[in-house]
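The structure follows.
Note that this is a trimmed complex: some chains were dropped, and none of the rest were shifted.
By letter and in written order, the chains are A, B and C; residue numbering begins at 1 in each of them.
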Amino acid sequence: MARVLVVNPNSSVAVTERIEACVAPLQRVGDIRIDVVRLPEGPPGIQCQRDVEQVVQPLLARIEAEKADANVIACFSDPGLYAAREIAHGPVFGIAESAILTALSRGSRFGILAILPNSIPRHLRYAGAMGVLDRMAGDRALGLTVADLADADRTFDRLCSVGATLRDTDGADVLILGCAGMAHLRERLAEHLQIPVVEPTQAAVANACAAVTLGW
Amino acid sequence: MARVLVVNPNSSVAVTERIEACVAPLQRVGDIRIDVVRLPEGPPGIQCQRDVEQVVQPLLARIEAEKADANVIACFSDPGLYAAREIAHGPVFGIAESAILTALSRGSRFGILAILPNSIPRHLRYAGAMGVLDRMAGDRALGLTVADLADADRTFDRLCSVGATLRDTDGADVLILGCAGMAHLRERLAEHLQIPVVEPTQAAVANACAAVTLGW
Amino acid sequence: MARVLVVNPNSSVAVTERIEACVAPLQRVGDIRIDVVRLPEGPPGIQCQRDVEQVVQPLLARIEAEKADANVIACFSDPGLYAAREIAHGPVFGIAESAILTALSRGSRFGILAILPNSIPRHLRYAGAMGVLDRMAGDRALGLTVADLADADRTFDRLCSVGATLRDTDGADVLILGCAGMAHLRERLAEHLQIPVVEPTQAAVANACAAVTLGW
C-alpha cells in the first residue's frame, strides 16, 4: 500500500487532529494511506519568518527518514519546500503552492485570508516567485494569533468580514484559507460568501494522492 | 455514486479509447465513476482555431445535458471552458489549464510539446490569460498531424527530440504533452528525458475527482 | 472599390443602426465602402460567455462568405477573432482589441466600462492574453442589461458615475466603452469626465480602413 506523508511542522496536537480530519475524505480513496504527523520539535504555531526557518531542519530530517511515496508540508509558508524536493523519496507538495494552483482553476482572481499582517509580504514574495501575481486580487489579514484560531465563532466572523472585503473591494472570486487549521470552516464560509473557498491542506493532499495513483 | 464526465470533443473512437485507458488508474479510487465520451458531431481531430470553435456548441449541449458532478473537456485548446462553467451542474476542468497548473508544482519552468506550429500562438495567449507566462520556458511543435500521432514510434522519436530541445535550449524542467492522445507515451518520455512529463487529461481528471471527493 | 465588412454578431436592428451611424464619419474617407451587417442567427444581445460562443459559427460563415478586404467583429468580447483570422480573405479586427490598443496611445492607464459584472473576468483574461494588464487601471460594470442600454439618459448617468470612479479611484486617464452600442454617448461622456473616451467599433473600423488603404 502506498503512503502519503503529511507533516504539520508545528507541535500542536489539536492542529494535527484538525488536519487529519480534513483529509479524511481523501483517506477513503484507493490504495493510499495518508499519515498525518506533527513535528514535536516545532513551535506551537508558526507566526513569523523566524518560526518558518526554525522548523526546516527537523522537517527535512523527518521527510528524508519517512521515505513516503509522496509528501505534504502542511504549513502555509511552505517551509523548506525546495530543499525537501532535493532529498525526498517521492514528490513534495507545499500547501500554499497547491492552494494557489487549485484556486487558479476555480476563479479569475484569488484572495488570501492571512492570519497575521506580517505574513502578507511573504505571500507577495511567494506569489511573485510562483509568477502568478497578476491573478492575485488581494491578501488581507484576520488579525488573529494562531491561538485565537481556537475560537471557531470569532474566527468565522473574521473570515466572513475579511472575505467579503476581498470579494467586494479587491475583486476576488475565489478565496484561499491562509493557514492549515481552518478546514472545518471552509464549507460554511463558501456558502456564506457564495464563492469557492480553497482549503490548502486538502488541495495539497489531493495532489499528492493523484501523483501516487498516476505514478508520476 | 458520483460521476465525472470526460468529453473528448472530437469524434475519434481511437482517441477516446486512449483517453479512457489513461484515466483508468483514477477509475479505481473511491466512489466515483469516470465516463469518457466522444462528441460524434466533432471533427476527427482538432487542428486549427476554427476546429476549436466548431465543437463548442455541441460540447456545451452535452455538458449541460449530462449533469455530471464534475466535467473535463479533453482537448488541449480547452474549447468553451468558461461558457461551460456558466452552465454546468458541477465544476469544469480544461485539460490545458489543469496540465499547466500541475506542471507548476513539478518544475521551475514548463515546456509544451505542441502538435502543430499553428497552436503555439494560442498557447501563448492562453498562458498569458492564465497569467503564468513567466513560468513558460518554451513551446515547440512536433510538426505532426493528429493522424500522424497514430504512429507511436514516429511520435515518440519526435517527442524525444523536441522535448530535449525544450529541456536543453529553453530550460524547461517539466514538460506538458500538448494533446489528449499521447498518454501511452508519457512514462517512457519522462524516463528518456529524466524530467517529469504531465499528461493533461490525467491532470484534469485527477482535479475533477478531488473536487468531487472533497465536495468543493 | 474596397470594402470593410462590419458584423454585429447579435440580431438587433437598433444596435446595428447605431453602429452604422457611429462609423459614418469613416465612411466618407477615400475609396472604401463600409458595410455594417447584423447576424440574424445571433441572440438579441450578448450577455454571457455562452452567448459569445453561440455566435461564433454563423459569424465565421458570414466572414468567410463575404470575402471583404477587411473585417470587423463588432462585439466587445471579440468572438471568434482568432478563428476568423484563419479563414478571412482580409485582415480581421476585434473591437475590444482595437479599443484597448487605441486607448494605450491616448492615456497612461485605461479603464473599461463593462455592461454587466460577469464580463469582467473575461476582460481580465483578455487583457492578460493581450499582455497589457499593467496598463489596465480598472474594469467596472454599469450593471445594466443590453436592453437597459436603450434608455440613453439612464445609461449616461451610469457611465458618468462609474467612469468617475474609474478615473478618481482606479487612476484611469482614458476610458473604453465596453459595448458596441454606446457610441452616441461617447463625446458627451468625454466632455463630462474631461478624459478621452474610446468607442470600440470606431477604433476597429478606423484600423480596418487604414489596413485597406495601406495595402497591409
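Methods note: a contact is a pair of C-beta atoms (placed from the backbone, for glycine too) under 8 Å apart; a residue touches a chain by one contact, two chains touch by 3 or more.
Predicted model, so just to flag it, every value in this text is computed and none were measured.
The complex is built from one repeated protein sequence; 3 chains are visible, and the structure file as a whole lists 6 copies.
Everything that follows uses one rule, which is that only the chains that are shown with their structure count from here on.
Ranked by distance of CA centroids from chain A, the top chain is C.
Rounded to whole angstrom, the centroid-to-centroid distance between chain A and chain C, based on C-alpha atoms, equals 42 Å. Separating the CA-averaged centres of chain A and chain B is a span of 27 Å.
Inter-chain spacing, taken between the CA centroids of chain B and chain C, is 32 Å.
Shown for chain A are the residues in touch with two or more other chains, namely 134.
Chain A meets chain C in the complex at residues 108-109, 134, 171, 173. Looking at the complex, you find that chain C touches chain B at residues 48-50, 52-54, 56-57, 60, 80, 82-83, 85-87, 121-122, 125-126, 128-131, 133. The touching residues of chain C, counted against chain A in their complex, run 120-121, 124-125, 128, 133.
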